[in-house]
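Yeah, one chain of the complex is gone here, protein chain that is, but the others are all in their spots.
A, B and C are the chain letters, set down in written order, and residue numbers restart from 1 in every chain.
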Amino acid sequence: MHNIAAIHDESKAQYYWVWGALLILTGIEVVLAYEQFFTPVHMLEVLMVLSLVKAALIIAYFMHLKFEIPLMRFMLMAAIVACLCIMCIFFADAVRVVKLGLP
Amino acid sequence: MGLALLALIWLITFVSTYFFVAKTWWFPVGASASAAWIDHQFAVTFILMGIVFVAAQGALGLFVWQYRDRGATQPVHYSHGNAKLEIIWTVLTAVLFIGLNLMGSRVWATERFDPPEVGAVPVEATGLQFAWYFRYPGPDGKYGRTKAELEDASAGGESAVGLDPSDAASKDDIVSGTMYIPVNREVDLALRAQDVIHSLFIPSMRFKQDAVPGLIIHMHFKPIQTGDYEIACAELCGLGHYKMHGMLKVVSQEEFDKWLASKEAEKQ
Amino acid sequence: MASTEIIHAHAAPQGFIRKYIFSLDHKVIGLQYYFLALIAVFVGMGLSLLMRIHLIWPNANLPIFGAIKPETYLMFLTMHGTIMVFFVLTTAPQGGFGNYFLPIQIGAPDMAFPTLNMLSFWTTFVAFVVLVAAFFVGAPLHGWTGYAPLSAVPSAGPGEGLGADLWITSIAIFCAASLMGALNFITTVLDMRAKGMTMMRMPLTCWAWFITAILGLLAFGVLLAAGILLLMDRNLGTSFFVPGGLNFTGQTSFPTGGFSSSTDLIKHNGGSPLLWQHLFWFFGHPEVYIAILPGMGVASQLLSTFSRKPIFGYRAMVYAMLGIGILGFVVWGHHMFMSGMSPYTAFAFSIMTMAIGVPSAIKTFNWLGTLYQGRVRFHTPMLFAIGFVSLFVSGGLSGPFLAQPVLDIPLHDTYFVVGHFHLIMGVAAIFGIFAATYYWFPKMFGRMMSEGLGRWHFFLTLLGTYAIFMPMHYLGLAGQTRRYSEFTQVAYQTKLIPLQTFITYAAIVTISAQFIFLFNLFWSMAKGKKATDNPWEATTLEWTTATPPPHDNFGGRTPVVSHGPYEYSVPGAARDFVMQNDPATTPAH
Partner (left out) sequence: MAEAAVHHDVAGVYEPSLFGTYSKKIGMWLFLASDSVTFGALLFAYSYGRISNPSWPTPFGKESIINATIMTACLLSSSLTMVLGVLAAHRGDMAKVRNWLLATMFFGAAFIVLHAIEWSKLIHEGMTPFTNPWAPSVPQFGGTFFTLTGMHMLHVTIGVIYLGVVALRKKFLPVLVVLWLIGWLATPANNVFHLGVHVLLIGAVVSAMVMFLKPKIYDSHDIEVAGLYWHFVDLVWMFIFPLVYLMSTRI
């Protein structure tokens, strides 16, 4: 019932493409960071977006999530992403430490 | 059995509600400007929740008695529920709960976001294992520097909060184990802690705020009645948590000035 | 692989050790969990009794313990909280009954990963042993919430040395055990339902265990991270939770651990105690629902069974539980209104907390709707289910007070909170466990428990717990702060001692009543009336199999399900209940 080979295209080529893309993205990240193209806050945003793209590529292709049924894709990703997003509430207090901290 | 259950559930409901309504044990009399607001919000919440409590427990007792098993002939209503009812009570409870919440948020906002009134009395409260110390900046209006290395709880007073005598601004700072504040003037309170988290709790002022090490938290409140009020620590801070106790003395402006002057004189 | 027709992967074991100690059978593992929780609950209860006695007679000279010192009181308090929350409220309903009955109720021969299941129990056991070991080196006094820096600095008080290390290690091990259990539960529900057992035909107990497992999977991971960081802070001198400028001048005689000296401690910088609270409550609040959700499932199952009526609003019940599960992750900040957290976020947390009252209310209404126009049979399990509803209402309705930041100002960290959470996540959840015990005992041990003793146990416990925890609300209003080992030092609190005395007497009576249960449990195992396969005339799959169930639950066959879980008093049916696996021709919806 779960003959994986039959479910999706098993071409080797796509994995090489993804690998290449990941290496190039890493290269871009390193160059951006080393050349300090942006102010730190923007740098963080850019790096995080690039990292998310890389993560998405790994999850979708290497971890085959692209080829799983939609319910699994949705449930797993929604749970993890939601959990991680709500932790951003912490940062309101991290900023407070800067403002109210000891002189 | 049904009757016994009915009696028990109704008895519990009645007794529990009675002691709330009779206010046998209740908040101490409010002595700050915000106390009336908080008490009002409490009363509204209390009435609404009380109605729900009595209704739900009453219905529970009634149902188990009324629909007790009286033999196979007793009809049972075969039903999987009622979507309309579900929607009605979902919406009703949502409106009730969220509405209640919004009502109370104004007090919270004014206490935390508005700056203290002009002319508020600056006081710094420091919590340490296991005592409260209160510091007044003196005539220059500026707190002197404190240093963690200089803190010595056993010495008490200025040494306990680690006041650095080499700083000019600290020359006129007053440190007291009792909190004196004038009535009808807002207190601009700065909260600090030296070792672990403490929590300054003044029930009569309806005031509570954790003092967190590494942070200086600013709060303000306005006492509207003179008198002596007790301060307790509300956050577990170690083995002496139970005896971390202080006094708040709300006095008239003249008495307050006199007290400050005498402390200044003592220091010279 | 496709050719093998294996229904169960492991054959029935023969030797004693493989059969009862390192068993792969989910039923044996369930019982192991249950008895671990039983030991834990009596330890925890004993500690609460000692605490109550110390509160009223601070200088009393007890046998064995002698006079209890304030720090000893706080150690009892920490251990009571930790044992109860982790090893009773998480272990018994989920690990115990969930393990035993989840596979049977969905028609599976075992859990998805039997070996992992065994590992999960033994890891829990190790965690318990490590926690108990903390007793013998001096347990920590920081409470079960372990707020830093009290828990992060070994010189903050007695017991904060090795004891606190063991405490946090135990919790980290428990996290790992819970993760194993949780992913096993989820996979089992997703993968191993018998033919015809669609998600919307699962008993509500299974839904509850399923959602609880999801909460556990996501919440315990965070506590594990927090535990690792706390261990680093304590032993390697990092400062995640330790801010700079700390000076423990009053406490220099205690060990300094990762901080080589007190000046070292002063120089630390930049950590934040609030970070611990965030991480802890990110786990801690879902944990509350981990404790109570299985109780809700059991109450739903029992109210329907003993009212001889389908559950009112099955779908609404499922959605309500899902809603509680999801909202449970976004309300943790309501534990921190007074903590110096950013006041803006308090608004968001407060609204979310009020919103979580809605699904809770839906559940209550549906339980009342189930009783309405039913035919209520008062067997002991039903009494406890009714008690659960009553306690859930009482404990739940003090929630909206605490959820409003403004009202939390006078109530935070007072006995009001203690009363609130004991009623709802302590006693209500334990009523769920009692109800489940009385209900499933015949299936587990093949004998009935005594009804007479059960009734005495019920009435004494219900009245007793109300007598203990209702007055705590009054105490909280009057400003009685929690975690005080004596009330002699603050004048306005000394006036409340009479009420505290009443609570202590009530606690003594209630705790004594639990020995009726203990006696009933063991006496009935040996001497109880023989049980039939379906003594309660219930409909779910566990009642279709032999008593006690065989090794693979259904004796080599797999049930086929054609009905929803609660088909009672179906018009036109021969009996007043339609079993889930009755042929589809039986009239039912």
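Note that contacts are C-beta pairs under 8 Å (C-beta built on N, C-alpha and C of every residue); 3 or more make two chains touch, one makes a residue touch a chain.
It should be emphasised that the depicted structure is a prediction, and the values quoted were computed from it without experimental measurement.
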Practice problem: Over the full complex, note down every shown chain the hidden chain is touching. | Solution: A, C
Practice problem: Identify the residue among C:53, C:137, C:162 or C:232 that touches the chain left out of the display. | Solution: C:232
Practice problem: Out of C:60, C:199 or C:518, point to the residue that touches the absent chain in the complete complex. | Solution: C:199
Practice problem: State which residues belonging to subunit A touch the missing partner chain. | Solution: 1-2, 4-5, 10, 12, 15-16, 18-19, 22-23, 26-27, 29-30, 32-34, 36, 40, 43-44, 47-48, 50-51, 54-55, 58-59, 61-64, 68-69, 71-72, 75-76, 79-80, 83-84, 87-88, 90-91, 93-95, 97-98, 101
Practice problem: Can you list, in ascending order, the subunit C residues touching the missing chain? | Solution: 1-10, 108-117, 179, 182-184, 186-187, 189-199, 217-218, 220-222, 224-226, 228-229, 232, 236-240, 258, 267-272, 275, 279, 282, 558
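Basically, only the chains that are shown with their structure count from here on.
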Exercise. Compute the distance, rounded to whole Å, between the mean C-alpha positions of subunit B and subunit C.
Key: 29
Exercise. Two or more other chains in contact with one residue: find those residues in subunit B.
Key: 214-215, 217
Quiz prompt | Per-residue overlap in subunit A, given as positions that touch at least 2 other chains | solution = 96-97, 100, 102
Quiz item: Inside the complex, what are the residues of subunit A that reach subunit B?
Solution: 96-97, 100-102
Practice problem: Would you tell me which residues of subunit B are touching subunit A in their complex? | Solution: 214-218
Quiz prompt | subunit C-facing residues of subunit A, complex | solution = 79, 82-83, 86-87, 89-90, 92-97, 100, 102
